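The complex appears here minus one protein chain, its other protein chains still in place.
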Amino acid sequence: MMKALRQEAAKLLQEKRAALIIGFAEREGHPALFISKPEDCERLFYDVSCRQNLAAYLSKPEVSARRPVAIVASLAALRSLVVLTAESQAAPGQVLALAVDKDAFLGTFDVAGAAELLRSKYPDLGPEKALLERVGELSKKSVVERAAFWAEEFAKCTRCYACRAACPGCYCARCIVEKNAPQWVSTAALGHGNYSWNIMRAFHQSGRCTLCGACEAACPQGLPLMVLNAALDREALEEFGARPGYDPEGKPVIGSWSAEDDHSYMR
Amino acid sequence: MTMSEKRESPLAKAVRETSGVVLAECYQCGKCTAGCPMARYMDLTPNQIMRLAQAGDDAALERLLSCEALWYCVGCLTCAQRCPRQLDPAAVMDVLREMAHRRRKIPAAARKILAFHKAFLATVEWGGRMAEIPLVLRYKMNSGDFLSDVFLGPVMLAKRKLPLLPHRIRGRAEIRRIFATCRKGTRP
Amino acid sequence: MKTLGYYPGCSLSGGGIELDLSVRAIAKVAGVELREIEDWNCCGASAAHSLDHSLAVALPFRVLALAESQGLSEVLAPCAACFSRLKGTQVRLTRSPELGQRMQELVERPYNGTVRILNINEFVASLLAEGLAGKFTRKLGLKVVAYYGCLLSRGEDIVTSDDAEDPQGMAAAIRVAGCEVLPWNSSNECCGGGFSMSKTGSVLDLSQAILDEARAVGADLVVTGCPMCHSNLDMRQLELLKRRRVPGALPILYLSELLGLAAGLEPGALGLGRHFIESRQLVRGGA
Amino acid sequence: MKTEKADVPTPTTFEPRITAFVCNWCTYAGADLAGTSRLQYAPNLRIIKLPCTGRIDPLFVLKAFENGADAVLVSGCHPGDCHYTSGNYHARRRWTLFRKLLALTGIGDDRLFFSWVSAAEGQKFADLVNDVTAKVRKAGPFQAAHPGRKA
Partner (left out) sequence: MARIGVFICHCGENIGRTVDCPAVSAAAVRMPGVVHSVDYKYMCSDPGQQMIKKAIVEMKLTGVVVAACSPRMHERTFRAAAAEAGLNPFLLEMANLREHCSWVHADKAAATQKAIDLVRVMVAKARRDRALRPIRVPVEPTALVVGGGIAGIQAALDIAAGGKKVVLVERGPSIGGHMARLSETFPTLDCSQCILTPRMVEAASHPNITLMTYSEVESVEGFVGNFTVTVRHKARYVDPAKCTGCGDCFNKCPLKNIPNEFDAGLGMRRAIYVPFPQAVPNKPVIDAAHCTMLQKGKCGLCAKICPRGAIDYKDQDSLVKVKVGAVVLATGFQLWDHAAYGEYGGGRLADVIDGFAFERLASASGPTGGLIKRPSDGKEPKTIVFLQCCGSRDDKAGKKYCSKICCMYTAKHAMLYRHKVHDGRAVVFYMDVRAAGKGYEEFVRRALSDDGAEYVRGRVSRITRKQDGTLVVRGADTLAGRPVTIEADLVVLADAVVPRPGSEKLAQIFGVGYDQDGFYSEAHPKLRPVETAAAGVFLAGACQAPKDIPESVAQASASAAKVLGLFANPELEREPIIARVNRATCAHCRACISACPYGAAKDFDVLDRAGKVLRTVVDVNEGLCQGCGTCAAVCRSHSVDLDGFTGEQIHAELNALL
């Protein structure tokens, strides 16, 4: 598998279909590896312990300046690529994906191809069972217990924003937390600010999150961020049929509507 | 609950609860009367029955329960089929007929019809199925209508249309219990 | 072999026995087994409906419950009145689960609403779909008016397979039987229904109008699917003839009889000999 | 600011503070109608007027809680009635997801209310305020229920 990946990456560079390959390094933590020479492709590595979502680099100016670019992409990263395309953050034709799934190399895809692959072979990607169980357990608790649970979790947050840096959906030129006048989200790593930050981070990903898990993996404090992401993912699916990352021309869930949307909770 | 239900007469309430028809919805177009095959024999036309039921006062109820027309509904479903308000005048007549029957206010001209219905149900209650010979005999006893159709019986027998021995079903005790329960329910 | 539940109803063992005979006969020709509901009871007809709304639902409810418990998912009710009562009850039960609950308590039988009721026209259509036409041997060449009456044309959610104002459910079968279907206005008019004995005058008026139009459009016979209609048009025609209110006899056949004749069956076996108005001459030439 | 509040007596029992975000065309006008009809309702609600429910960012709701509101009400035009044709539909979607998120993190439907109140529904508005106030009174102060929040 690794061999096929390396060969394909080298070919892309040789044929000038890509000027830059972003992949994973083998060393501890599997940091991102930026390759522009075919011979360096031997350093590419992939296995399931590579938790970064490399699509996050696509909107970085340093990377977009070196297009065309190819990334090593897990299924979630493929979905992120599709989401980014729908949100005009990845120019179609300028981005390729070296698709990988667990221990298989699936081939090279442009965005359209990636979307087609997902629709045909992986039509209902969603939270893993263990994650859904975590959501379920929390949902079973009372509101008071849930408040206490998150008060304890959010108290650990140091506001390092590693979650944001890891997330391909967090590409805003100026994050809302950095906006002052008015400062909606307090930057102090304290109660209200921590709550607002973590809630809004999750909310801003609703209908867009591809459940790659990079945010939770990146969190030095071990906050259970994926529980929020997964719960919103299920809600958006149930209520609006939303499956982010399958349609490069799809409309955003927040930013579109249907007359049939539920409002049973409104009076 | 709509406003019209809130202030409906006891009759309108009974009609709505039994038949589902909200009397206030009738706008008296007369299409029921226009299409009713029996309207020409009726002393009150279907739309007049609807109108009096809408009025719902004692005098109206009295006229309704003593009219012949209630008994002349043949159950052809034409009125409900064509009603532009999607109402069912025949179902309203069913409710009124049951009331009239309960109060034993049967106009003379309708007695034969009632006698037939009763005779029919009596045979069903007895054996679980309708049986034509007992039905005819019973009907003639009850109605006093001895002379009509006397020539038909022998012809039917000759044509092997009538079984001489009525069939009684195994579950006739069950049928009788159903009859008894219903009787309790409808005759307080 | 396809199996179908069968609810003959009371008429079909008495005055309407020809319908029973002919339905069974064409089912046999088509290779469909009719399994009679065991220990069925009367549907209550218009009598129960007229006097007691609970009874009017309870009696058909027992029939439906029996059919379900005997594993019959589709039941043919050839009598139009029985069909209307059984299917009408089914419709009311679907609309009101509360009524179903009440009836289960009253009748003391469970019913889950799984039984589908077929009328004679739907039954015939299914036989045609099964290839009944291939078994037809006799060219009839008759001019027919199709008479549906009330209960094979009307009833919201009851007659779902036809147009209430322009019913066509028999036409295809009559044509396949080698007959011409004449257009007329009375196909869904009322014949006077159950008032044959108790309000005979109205039945005579209404039936006469139907027979008059049938004759005016040049029909050789009237085809019907309802024993009540048949009785009013056939038996009561005797009186109309006697009073010279109609100029001559017009045969009245059940749809199943017409198809039986087309299939080459003997008129007697189909019950044609039991009608009040002689009809066996219709096939004398072609047999 | 403290001095000005001293002008009126401080209530001794818990008086809920409710912040309402309402649209200009329907609910604000509905509240006007409640006024012209002299319908009496609880004095615990403070309205922030916006052109449309479509304008309401979830951050506004979080800020209201942060600033001491015990509950938040969002109210706008009925579906199909939006002055801007579809702002309320956009809002509806947003709230479906946002309330789920808040419920999961400890702010339930005894603190976060949504409704459609048209310009003609003065009575509904008055009933709504009374009902919300009663519910929040029962739920108690927000700060007490979320002690970890103090910044």
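All chains are identified by letter, namely A, B, C and D, in their written order; residue positions are counted from 1 within each chain.
Simple rule for what comes next: a residue touches a chain if its C-beta (ideal position, glycine included) is under 8 Å from a C-beta of that chain, and two chains touch if they have at least 3 such contacts.
Computed from a prediction, not measured in an experiment: that's the story for all the values here.
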| item | value |
| --- | --- |
| Touched by the hidden chain, restricted to displayed chains | A, B, C, D |
| Listed residues D:Ala31, D:Ile107 or D:Ala139, member touching the removed chain | D:Ala31 |
| Of A:Glu26, A:Glu87, A:Asp101 or A:Asp247, the residue in touch with the unshown chain | A:Glu87 |
| Which of B:Lys13, B:Arg40, B:Arg103 or B:Lys184 contacts the chain that the document leaves out | B:Arg40 |
| Contact with the hidden chain (one of B:Cys29, B:Met141 or B:Ala180) | B:Cys29 |
| Touching residues on subunit D - with respect to the absent chain | 1, 3-4, 7-9, 17, 19, 29, 31-32, 34-36, 38-41, 43, 46-48, 50-52, 54-57, 60, 63-64, 67-69, 82-87, 90-91, 94, 126 |
| Positions on subunit B contacted by the hidden chain, ascending | 27-36, 39-40, 44-45, 47-48, 78, 82-86 |
| In subunit C, positions touching the absent partner | 163-166, 185, 216-217 |
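Throughout what follows, only the chains that are shown with their structure count from here on.
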| item | value |
| --- | --- |
| Where subunit A and subunit B are represented by their mean Cα positions, the distance between them in whole Å | 71 |
| Chain centre separation in whole Å, for subunit D relative to subunit C (CA means) | 65 |
| Rounded Å distance between subunit A and subunit C, as computed from the means of their C-alpha atoms | 67 |
| Multi-partner residues of subunit C (at least 2 other chains) | none |
| Interface residues, subunit C side, partner subunit B - complex | 10-11, 13-15, 17, 39-42, 44-55, 58-59, 62, 106-108, 150-151, 154-156, 164-165, 189-190, 192-195, 197-200, 202, 206, 235, 273-276 |
| Subunit D residues touching subunit A - in the complex, by the definition given at the top | 58-59, 62-63, 66, 79-80, 86, 89-90, 92-110, 113-116, 128, 145-151 |
| Complex contacts: residues of subunit B adjacent to subunit C | 18, 37-38, 41, 71-78, 80-81, 94-95, 97-98, 101, 112-118, 120-121, 124, 128-132, 136, 139, 143, 145, 148-149, 152, 155-156, 159-163, 167, 169-171, 174-175, 177-179, 181-183, 185-186 |
